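Shown next, in structure tokens, is the structure this report addresses.
Heads up, one of the protein chains got dropped from this complex, but the rest are sitting where they should.
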Amino acid sequence: MLPGEILFGFIGLVVVITAVGMVISRNAIYSALFLVSNFTTVALLYLILGAPFIAVVQISVYAGSIMVLFLFVIMLLGAERLAAKEKLQGQRLLAVILGVVFLVELGLFGVWKAGYMTTPVPPAAATAGAPEAVGMALFTQYALPFEVTGFILLVATVGAILLTRGDKPASKDLITAVSEKEG
Amino acid sequence: MLLSETLQNPAVSLVPWVVFLPLIGLVINLVLGQRLGEKFVGAVASLAALAAFGVAVVLAVTLAGEPGVGKFHLLDWIQVGGLNLGWDFRVDTLSVTMMLVVAGVGSLIHIYATAYMHSDVRHNGDPSRYRRFFVYFNLFILAMMILVSADSYLMLFVGWEGVGLCSYLLIGFWFEKGADGTANAKAAKKAFVVNRVGDFGLLLAMFLLFWNFKSLSFDEIFAQAPALAQAAPGVVLAVTLFMLLGVAGKSAQLPLFVWLPDAMAGPTPVSALIHAATMVTAGVYLVARSSPLYLEVPAAQQAVMWVGALTALFAATIAVAQNDIKKVLAYSTISQLGFMVAAVGMTAYVAGMFHLITHAFFKALLFLSAGSVILGLEHGHAHSHNGHNGHEEDHFDPQDMRNMGGLQGRMKTTFWVYLIGALALAGIAPLSGFFSKDEILAAALHTSPAIFALLIAAAFLTAFYMGRQVFLVFFGRPRSTAAEHAVESPALITVPLILLALLSALGGALNLPKIYTLEHWLEHSLQHSLVVEFNLTVAVGSVLLALTAIALAWWLYGKRQMRASDPDPLAAPLGGLFRALQNKWWVDELYQAVIVRPYHALASWLSGPVDSTGIDGIANGLGQLTHWAAGSLRRIQTGYVRTYVLVVLFGVVLMLAFLAFN
Amino acid sequence: MPLGYYLALSAVMFVIGIVGVLVRRNALIVFMSLELMFNAANLLFVTFAAYYGTIIGQISVFFVMTVAAAEVAVGLALMVAIFRTKHSIDVDQMSSLKG
Partner (left out) sequence: MTMVLNPILLMTFFPLVGAAVILFFKSEQKSAIRWTALITSLVTFGLSLWVLAAYGRQDVGIHRLWFRIAGLPIHFHMAVDGLNILMVLLTTFLTPLAVLSTWKAVEERVKGFMIFFLLLEVGMLGVFLALDLVLFYIFWEFTLIPMYFLIGLWGGERRIYAAVKFFLFTMAGSVIMLLAILYLGWNAKTFDLPALLAARDSFAAAQIPLFAAFALAFAIKVPMWPLHTWLPDAHVEAPTAGSVILAGVLLKMGAYGFLRFNLLLFPQASLQLAPWMAGLAVIGILYGAAVAYTQKDVKKLVAYSSVSHLGFVMLGIFALNAEGLSGAILQMVNHGLSTGALFLMVGFLYERRHTRLMESFGGLWKSVPVLAALALIVSLSSMGLPGLNGFVGEFTILTGAFGSAALGSPWFAGLSTLGVILAAVYLLHMMEKVFLGPITHAENRSLPDLSPRELAVILPLLVVIFWIGLYPKPFFGLIEPGVAQILAAVQSAALALH
């Protein structure tokens, strides 16, 4: 066993455990925390794969802000737990069986049969995933999509505000007018 | 016609005016009549009819000068494919004769109606309809003129349907009156629908004509008729028989006569003009006009002849047992039309036309006099009820002969003209009816003894029921207070009556034996008419027979005094037969049971079970099926997102497996 | 190190995410499971970016993250809105579209 493989095995184990933990935790807060750990661990993998910029973004955006948002909402709603009464009997079993079948299919045909078990990942070039390189690509070649994502975020912000406003007394501003029309 | 030279006289171009003049009259009345009052309306309408008569006279004089066929093309009409039809008028002796009758008798009746309708609209409580009456009346003259002046079957058909429309309008003139308030409206509808059955025949005849002759104009068809009769006799037979159906409808022959008695719901001038003198004779005119076709197929002649003769007798029997003064005349009209149809069936076209003319005179006279009687009775009724129960609804029927009697003293003029008309109708020499009927009888004797027997029986019954009518109405003592107080009608009514009486008396002069004026006049149009020499035996015999019948009528009805409630003297001896006669042989009931009710049932069945439940049911059933299928399928939509995702995953797994194994 | 390891890990993460979506009723955890699946996909992108030595995979991840952020914002807002009316975030309660 090579040290790299040991490291990968360790990281992979953590990834899987945290993922499973996220899914099976009864308490939503635990789930969120498991997911944060999961994201952080995956960020390590990005580092290994020579993508430091993405790794940082992963931690700051995903593990940071998004998960904070999750936690915030969980707290806000006080919805850590649900009244337990499963309506869909057999759903759990079926889901697991199908999941396993799916995994086998993916592993068998997507990974093993495709020959990826024998092709190594080439060592990353030092500058390949560096922030400058990503930045250059983003602001030159992908400038337009980049701007579009900005717009998407704007729209999402507006949408989120509109959705959470609730049924306030009518005021004269645009959003109220729009929401009334749609209502 | 076939051999006649074309008439180039400029007078021919006057012929559209026989149509335009009534049109002008009716438009003036329509637009201005309301404002200008009754006198104006009556005058305009009568003048329009008179002017048309004037045109007809000019045409007649022209034709007398140079016999021939004049044609006038007014306007193109339907020109498509092989159809090439125009508004073409035809001036020949036959059409001009008809024009003279229509406009002449029509004018007299117009004048009569100006007075008659004046009191009729008041009696019926709606004076505003005075104008409407004359608009319809002029419209009728217009349509009838189109009918008789047409140069093609299609244009004839225009007039044919047009007069039917006028008949409808005028029968339903008092559309809210009659039994239950609906009887008049129903009678109008019946007349139109029954006529439509006849028109159906005429339409089919025209289709056959068109596809076999490639034309609908008289000359072209008649020119080819002999050739086609050689090549395809069946076609000509079919054409003539379909035409006979049209004739039966319009001229109220068996089996389509049922509408005419009901048509008496119209005001009396209508009965006189449309349902006695002119419109109903259109069928006779049609057969005479189509004589070149009928001459080719003896079988069709036979059919026409038998229909006519049977109708003559059949209707005469019914007339014997009727109590309504106008109903008697109506059945008499049917019967006399039967005489004419039988005559034209025997190819005695001139005799038929002759009887048509004289019948127009005396039957118009009889109807108008009957109208005068009715008016007199209405006045008498109003007079006798003045002061007491004037507003009370009573069921006095001024047309029921049982309420009359003894009118000869109170209505002298009416009595005398009525008597002349009745005698003319009964065929007493030397009145007009004698000559014309005699020609038909002579021709019948010449053609077929069976027909002769039918017709002579009908003639006997004719004299009998006219005798019965005259005795019931004018002789004896009044059988009601109304009859006691009846008053003579004003001059505007009696003057046309006197004129018509003169015509009825002297009309025979048109075609006196040995001289045959009408014969020579019409032979330009009707070359192959059967002419039978005056037969003295028949003439004397028929007069004697008629006198016997009148004597019998006197013995039954005139000899002793009757009361209004007495049963008819014939009821006891004839028993069930009399009831059958009184109920018109239950023909109406028969049609009701065989045609009307089954059609109604069929239509209800079609619209109910078939349309709503059946066809629409299938359509809606398809909708229901979709609805049901969707209802079953929608259960798949559990509403649980997780289930959907599971299904999606299942699909993904399957697809992956599919891709992998391929 | 073989490429397959990363791919296998990504597949495992993805399937865990799927199973999470399928078995959990808490809408927030369902949501988190979705995020896990995004991550699995992102890992794949980065792996292949390294494999092919190109930057485009990383750029894609960047965009995925942005969109995911937007989606989370709207999604959580929806969650709040639904909670207001239904007083629950049980996905099985949200079955108004039941046929």
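Per-chain residue numbering starts at 1, and chain names A, B and C are given in the order in which the chains are listed.
Assume contacts are C-beta pairs under 8 Å (C-beta built on N, C-alpha and C of every residue); 3 or more make two chains touch, one makes a residue touch a chain.
This one's a predicted model, so the numbers in the text were calculated from it and none came from an experiment.
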For the chain not depicted, the shown chains it touches: B
Contact partner of the left-out chain, one of B:193, B:241, B:429 or B:487: B:193
Identified contact with the non-displayed chain, of B:76, B:533 or B:566: B:76
Touch list for chain B against the chain that is not drawn: 75-83, 87, 126, 154, 157-158, 160-162, 165, 168, 172, 175-176, 181-182, 184-186, 188-189, 192-193, 196-197, 199-200, 203-204, 206-208, 210-211, 599-600, 602-604, 606-608, 611, 615-616, 619, 623
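As a convention for this text, only the chains that are shown with their structure count from here on.
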Between chain B and chain C, centroid-to-centroid distance (C-alpha), Å: 93
Distance between chain centroids, defined by C-alpha means - chain A, chain C (Å): 5
Two or more partner chains touched - positions in chain C: 18, 22-23, 25, 92
Numbers and ranges of chain B residues touching at least 2 other chains: 640, 642, 646, 649
Chain B-touching residues of chain C, taken from the complex the two chains share: 18, 21-23, 25, 91-92, 94-99
Residues of chain B defined as touching chain C within the complex: 633-642, 645-646, 649
Chain C residues touching chain A - in the complex, by the definition given at the top: 1-9, 11-20, 22-26, 28-29, 31-33, 35-36, 39, 42-43, 46-47, 49-51, 53, 55-56, 58-59, 61-63, 65-74, 76-81, 83-84, 88-90, 92
